[in-house]
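What you see is the complex with one protein chain gone and the rest in place.
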Amino acid sequence: MNQLLSVGVDGIIYSAWLFTAALGLTLIYGVMKIVNVTHGSFYALGAYAGASLTGVWLARGYPPMLSYVVLLVAALAVTLVVAPLIERGILRFMYAKDEVVILLITYALFLVLEDVIKLVWGVNPYFIAEPYALLGSFSVGGLAYPTYNLILVALALVSGLGLAWLLHSTRVGKLLLAVIHDPEVSRAMGINVHRYYLTTFTFGSLLAALAGAFTAPTVSVVPGLGVEIIVLSFAVVVIGGLGSLPGAALGAVIVGLVRSASVHYLPQIELFVIYFVMAMVLAFRPRGLFSLAEPRKI
Amino acid sequence: MKRDRTIPLIGAIVLALLAGGPFLPQWAMFIVTIAFAKGLVALGLMLLLRAGLVSFGQALYYCLGAYAAGALGRFLGIADIFLQMLAGAAVAGFAAFILGFLLAKYRGIFFGLLSLALSMILYGLLVKNEALGSTDGFNILPSTLFGIRPGPEWVRYAVLASAAVASFLLALIVHRYLVTPLGRLAPAIKDNEIRVEYMGASARHAVHVAYVIAAVLAGVGGALAATTVGHIDPDMAYWTTSGEFIFITILAGTGSVVAPFAGALIYGVIHTTAYDLSPNTWQLSLGTALLLIIVFLPEGLWSVVTRMSRRVRHS
Partner (left out) sequence: MSVILDARGLCKTFGAVTAATDVSAAIDKDSIVGLIGTNGAGKTTFINMITGYIKPDRGTIQYQGRDITALAPRDITRLGICRSFQIPQLYPSLTVFENMMVGVGIVLRNAHLAGFFRLREGEVPGYGKPAHEVAEHLLERFGLLDYRDRNAQVLPGGARKLLDIALTMVAKPRVLLLDEPTSGVSAQEKFGIMQMVLDAVRAEGATVLFVEHDMEVVSRFAQRVLAFYDGRIIADAAPQAALADENVRRYVSGNRA
């Protein structure tokens, strides 16, 4: 029973992290119909910016309790600088190209950004444990969990519910929903689809940066941080359905619980099982578990 | 009808390498051999690209080929170069035959993502596999050729020569395949799959065949790479390896069976020099180069060669 509980708690925490990390990817795909590999770069940028800024903050002796705000600000700042540069500077001219070509373009940008990060922040690891250690731990069923993990869960809930509210209750959001459903019809109805691309790309990348920033206190921030998150996010988003918000949540929960279960019971399959589920979903329901309705194209 | 000069061209290159090989420095032989290995993988990708498909997981077969070659040595004590290549081809080909039943149904981004998932599955399995060394992988036995164990100064040359000959034969086969009715179906499938079906051919079948051929090529490439480097590890199946192959294919273009090898060589040279000059900026150079090629030279570098030769012929 205790083992089951710990599988559950671990799973939820991992799912929360995955969800925040992958949400931006599915949003960008839904609206812009591009698979964005720079997603991993923004995750890394958020982590590095968060770690370095918080490091400076703490070194100057400012209140450690505000370091969470610093992480937030860092993610925001780095996204607001880099995302518009990428979208306006490069992607904007590429939208007419094939979706696979655009993916390769974002892959090229990812490679570039990997080294830009190294140039800006160097190759030595950044380590800021304080925001993590500060909150202590709480216990569930006799096992101790760092309270910091609740921040990850909170972040996931805020991002998910916040985005859902934005999409369903604001005018801009509803326009985005229309674009997600069918860009051509939306254009025909007068929606300036391209204008929303900048907003979407920035917002989606911000979500990735936030995930990275808030993960920074729990790991050693090193080059290559973004590499694994890309393919994990792909898995989550594919399972849930490219472009689907609830799908990203479902995908994150499935991957999170599956991984947690395998870590506890059968560690050899830990890595394999995530991609196995991804392959299974692609094999039987390629459009994901929550796919958007596709009109027949005869 | 322009005369097809491809075969004499690669024949000449291979002969030149066989003759001049022994005089090349060891590091040069290494780069050229790896270029053949990766060029084979890119050749397979080229076949798929002609049908409009991009595999994000070709590293699956590259890695399978490498581990097959390694396993021959580790468990059977065999280190013959041609047997290694054969093993790589067989294992990769068989895997692709099975997986192809599933993959041949997909197109576009889903084909890419599924192939990616499959390669990451292999990665995940290998990383946790103690018998095969987990993340460390294991070393390959020193190569033998038809029963002879070459001396240390001759090993590199033996591998290079085998790579050159194997690549020549495989490129020849692919070159001929491209003009057979099945080979001609690829661009038709890319252009208008419904039309292909309505003309009485199975697009799925054609894609399946191309997929198996591409896998066999990658398997041989993986075996060669393993022998040349002397070591194999699960990173050979990681998505970044697949990314490398895609980069080479785009760099090279799809104009000729020679292009992937030329592309692989250029990539190898750039990688080595850029990395030596500044290890923290070579990915930046790579990414920039990829971007520039996609935008300004979408047909790859080989299109420049074709254009130049056309101009020479017309003048």
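Worth a mention:
Order as written gives the chain letters A and B; numbering starts at 1 within each chain.
By definition in this document, a contact is a pair of C-beta atoms (placed from the backbone, for glycine too) under 8 Å apart; a residue touches a chain by one contact, two chains touch by 3 or more.
Values in this document were obtained by computation on a predicted structure and should not be read as measured data.
Remark: the omitted chain is touched by one listed residue; of B:148, B:169, B:182 or B:304 this is B:182. Looking at B:26, B:192 or B:273, the residue that reaches the missing chain in the full complex is B:192.
Annotation for subunit B: contacts to the undisplayed chain at residues 176-177, 180-182, 184-185, 187-188, 190-192, 194-202.
As a working rule, only the chains that are shown with their structure count from here on.
On subunit B, the positions that touch subunit A within their shared complex are 54, 102, 106, 108-110, 112-114, 116-118, 120-121, 123-125, 127-129, 239-240, 243, 246, 250, 280-284, 286-288, 290-291, 294-295, 298. Within the complex, the subunit A residues that touch subunit B are 35, 90, 93-94, 99-101, 103-105, 107-116, 118-119, 123, 227, 230-231, 234-235, 238, 267-276, 278-279, 282-283, 286.
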